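This is the structure I have questions about; it appears just below.
Of the protein chains in this complex, all but one are displayed in their positions.
For clarity, chains are labelled A, B and C in written order, and residue numbers in each chain start from 1.
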């Protein structure tokens, strides 16, 4: 077997290095959020970028025990109390295109629309208009827009104000705001959701599209650990009951 | 089905609250590490606690692609490139008693030994002496001590110096240092490892034992996401080959 | 890295062998259940053993969508529809000491009690009496006994009758039946559950204790795949809603 190559971390008897930086120096001087940026981008963030990523990770950590990720983690803990890793992993597995995962799809949309737009000399707003045309023609949903509870997600406003105050807002935010406005004018009111805001900001910080899902996972794992801890501390094993309505073939008599 | 009860997070059309605090205020004012403490302890950390937990999470995030958690995540990504959640979860599943999980066992040891010691009027050092007696008699290994690579883990020194500088060092650190000294005197040199240091510090910050594993998971998930991102960006599907030596019954001729 | 050693499977350009047997011959002549025995015990089962293991695997495959394993799989599918593997894995992760996992604990109890009994010249029934004494003294629960729904689990009777008809019933079944009888006399009516019956039969077929969990997992994965298939075919993404009752600190005003 050939050695695995990696540019992320290395260690020997004298120390550990992340992206070439001494881990003990990072422990003294950096925050966990700094390390997340270093791991993914190979550089430390500016203070403004750090604040913004802190806000993002906080924004996706948890909003209630009934979300599929939280509920799957609690169910696994309910049947398999001995394994904390298993419960957290079960929660992570519920994260996908339909729950927490729209950020990466939205980042791909932003990256492709802006790149194609740049080739054709379009502004971000014009690129957004073209995107709305295309998704309407294809009868597809637009990732990053629409919400089942909020008419305006309070987290989006906070994130965009911080991005502007920190001088980080770029074409990604312009594009997503134009997308929301165009969709409202031509389809219906589809308020930007947290996935859309996360995608715009991560794009403007230079992250590649898969980071949209990775950052959601990192933030949500913080919440999942707390959900599992509460399940184990407050509840009995197997306490979760569901009402199930069977509508299959009539049970034969035994 | 009865409603699930929870004291962690709640949300409605007007907002989201974590442990009663408004999420958008937290996004503006707190760090991700603050939120982790709030989720688990129901209060925000002091600046010194925040620095220490940042250092802890950084300390366990990654030290090389060959650790079981990182390698399992890369293998899953190699066969199942489409699912980022699956790859991260596979890495989490390799975390257990033998890899990254000793912290929670060590926290239980600390909590039990200090509590029993307190009932008998023992100092932390005397409680540690009694613990060494008991583990020697039972021929068990002592969690938190011993390391396969380092004679002294450089991360331990940094963490304990920070804990002292921030005024957070308490009985947990005293106990673990005495445990290390007693073991060296009576068994053999068994340098404290990162699990032991993590356990001592989390104990002194007031976390319950399962947090020893949860904090390792939170920190390591940051590393796992970067390992998976690199696997997908640099490598082809199914590129991982193992040399396997079959030593079972002779293959019958076909 | 040293080559991994294994005695299970090997393959080259000319063929594949399981425990030394040619895979294509097995495909022609064996059943899937035969292969499960071959993989775990290195030999093919007798016709009676095959029938009994078929009955066991059928017995644990599924009994309703609300079991933690089935519900966790459906939740993961609800949020992450694209990854069938993730949903099945989430279901597997809910299997543990409290759900489907008691079989392996019960097999360890049987193996230890019978071995210690044999050293002291005890019959299986006498070993069971001693086990009830010990668990009563330790105030522990007895694995394999007790059920939340059934007063007598209909699956147990079928399995034990089959085991007797096929001449497979041995000390494991004698021990568990004596355990049930002794517990009824001295504690309370605790009908044997499917985990206890599975443990007795797998013990009598020569499986080691971890097989108690592995066989449950193999059987249940069949059910989990059907549950996930139905979730994806019949339901919309994110359709699962929970009533959550928040009882934490009062939400601060925003």
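Side notes on the structure shown:
The definition used in the following text is that a residue touches a chain if its C-beta (ideal position, glycine included) is under 8 Å from a C-beta of that chain, and two chains touch if they have at least 3 such contacts.
These numbers were taken from a predicted model, which means no experiment stands behind them.
Which of C:65, C:132 or C:168 touches the hidden chain is settled by the complete complex: it is C:65. Check A:119, A:139, A:188 or A:245 against the missing chain and you find that the one touching it is A:245.
Contact with the omitted chain, checked across B:100, B:117, B:146 or B:223, is made by B:100.
Set against the missing chain, the residues B:7, B:122, B:184 or B:244 yield one that touches it, B:244. Mapped onto chain B, contacts with the missing chain fall at residues 1, 64-69, 71-72, 75-76, 78-83, 86-87, 89-90, 93-101, 148, 154, 237-238, 240-244, 246, 254. Counting over the whole complex, chain A has residues 1-10, 14-15, 17, 19-22, 24-25, 42, 80, 82-83, 85-86, 89, 93, 242-254 touching the chain that is not drawn. Residues of chain C in touch with the missing chain: 1-2, 4-16, 18, 23-24, 26-28, 30-33, 35-36, 39-40, 53-55, 57-59, 61-66, 74, 83-86, 88-90, 92-96, 101, 104, 149-151, 154-155, 157-159, 162, 208, 210-211, 213-214, 217-219, 221-223, 225-230, 232-234, 240-243.
As a working rule, only the chains that are shown with their structure count from here on.
Where chain B touches chain C, the two copies mostly use the same residue numbers: shared numbers make up over half of all numbers in play. Averaged C-alpha coordinates put the centre of chain A at 36 Å from the centre of chain C. Centre-to-centre separation between chain A and chain B, using Cα means, comes to 23 Å.
The distance from the centre of chain B to the centre of chain C, each centre being the mean of the chain's C-alpha atoms, comes to 31 Å. Counting partner chains per residue, chain B shows two or more touched chains at residues 1-2, 4-10, 14-15, 24, 83, 85-86, 89, 93, 242-243.
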